[in-house]
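Yeah, one chain of the complex is gone here, protein chain that is, but the others are all in their spots.
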Amino acid sequence: MNVSDLQYFLGMAGTVAFAATAVAAVAPKGIDFFGAIVMGIITAIGGGTIRDVILDVPVFWSLDLNYIWVAIVASLVTFIANRMMTRREIYRSMLYLDALGVSLFAIQATHKVMQYDFGLPLGPVLLGIITAIGGGLIRDVLSNSPTLLMRNELYAIPVTVGCITYYTLMNFSSESAIENGFFSIMLIFCLRSAAIYWDLRVPNWMLTKPTQP
Amino acid sequence: MNVSDLQYFLGMAGTVAFAATAVAAVAPKGIDFFGAIVMGIITAIGGGTIRDVILDVPVFWSLDLNYIWVAIVASLVTFIANRMMTRREIYRSMLYLDALGVSLFAIQATHKVMQYDFGLPLGPVLLGIITAIGGGLIRDVLSNSPTLLMRNELYAIPVTVGCITYYTLMNFSSESAIENGFFSIMLIFCLRSAAIYWDLRVPNWMLTKPTQP
Partner (left out) sequence: MNVSDLQYFLGMAGTVAFAATAVAAVAPKGIDFFGAIVMGIITAIGGGTIRDVILDVPVFWSLDLNYIWVAIVASLVTFIANRMMTRREIYRSMLYLDALGVSLFAIQATHKVMQYDFGLPLGPVLLGIITAIGGGLIRDVLSNSPTLLMRNELYAIPVTVGCITYYTLMNFSSESAIENGFFSIMLIFCLRSAAIYWDLRVPNWMLTKPTQP
């Protein structure tokens, strides 16, 4: 297994994670199997689709439908295993897989956008964030849930730190993309995992004061 | 009247249906005439616009503005006739027109995407579904209503069955596009009409168990 195989494998693992956590997230609202699959697909490919449309390049899944097949299978399996998945401890372990997916997609996107010299230096970071959280935002909107931007979770901040880190490292040593990528992915994954494990949230003094009950 | 005229006429009928049912759907929330027109236009052209942006082809309504003019007129008429339209029996007859619109748009989109050889075999089916339900999803989100993905209606499933049927038929006999299209459109329309008439919903054992009240 070489580096490119590994990257592909990790991309698929991220897709599984996104689709499965999406179905697990909407399941408590009572969704049918078809809605579950649609939610799984949209969450898995939504962010990357927005990125490719803004970049004006062919959307990634039209060139490799495995992303969609994998999302369909992962959604269906999660739907069927739903009573099991909603048990708290299993849902939490899904969150770590989701964290890995977010890390991978964010850095892959940053890398892709840099290759197109698109809006340097902000473009790669911005589209890295959109790729990582875009699918989840669409899922929350379509399932009428509060979006993660309103939930004060440490979710988008680790992604941003990782994308900036990768962009900075690549400007110093563009020849060692693999090491830079590995480090940045690990950075996002560790920060996000710490947030899940200790249930860390954005501290109160970094919030605006809510005036609504 | 030849086949191409018929197709065009049916496309316009679908546009009328989508715009009119959109206005009828948001009217109970108390919307002004301008918001009604915007909702009507977005519902009628939203799905096809997403399709064309993902396909990276010119959006269909920029090449033929009649789609928008028709949507404006249909929205305005429905807005003015609003007190009449909300009467239950008339709203239900609108639902059948909407079912026809969904059927037409889904198969037209599947056909269009196949012509571009885009992401076969999943691409045409996926974009067929998005074209048929995308406008309605945007309408629900903008009017802060539960989206159809959460309502367990038999809406997206007939569309999916029809798109898969058309794609399969075209692979066996691509020369009889008209017969295949007619059959697939009728299939969606009949399934959806049955769901409206008998108020069929996705059966409970195909739903996840809601844990929220």
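Each chain gets a letter, A and B, in the order it is written, and its residues are counted from 1.
In this text, contacts are C-beta pairs under 8 Å (C-beta built on N, C-alpha and C of every residue); 3 or more make two chains touch, one makes a residue touch a chain.
Bear in mind the structure is a predicted one, so any value in this text is a computation, not a measurement.
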Chain not shown: contacting residue from A:L6, A:L63 or A:L207: A:L207
From A:G30, A:P58 or A:G119, residue that would touch the chain that is not displayed: A:G119
Full-complex contact with the absent chain, from B:L120, B:L142, B:I164 or B:I196: B:L142
Subunit A residues touching the omitted chain (full complex): 53-54, 56, 118-119, 121-123, 126, 129, 137, 141, 146-147, 149-150, 152, 156-157, 160, 202, 206-212
Where the unshown chain meets subunit B, residue by residue: 26-36, 38-39, 41, 49, 53, 56, 58-59, 61-63, 65, 68-69, 79, 82-83, 86, 141-144
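Here is the rule we go by: only the chains that are shown with their structure count from here on.
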Distance between chain centroids, defined by C-alpha means - subunit A, subunit B (Å): 30
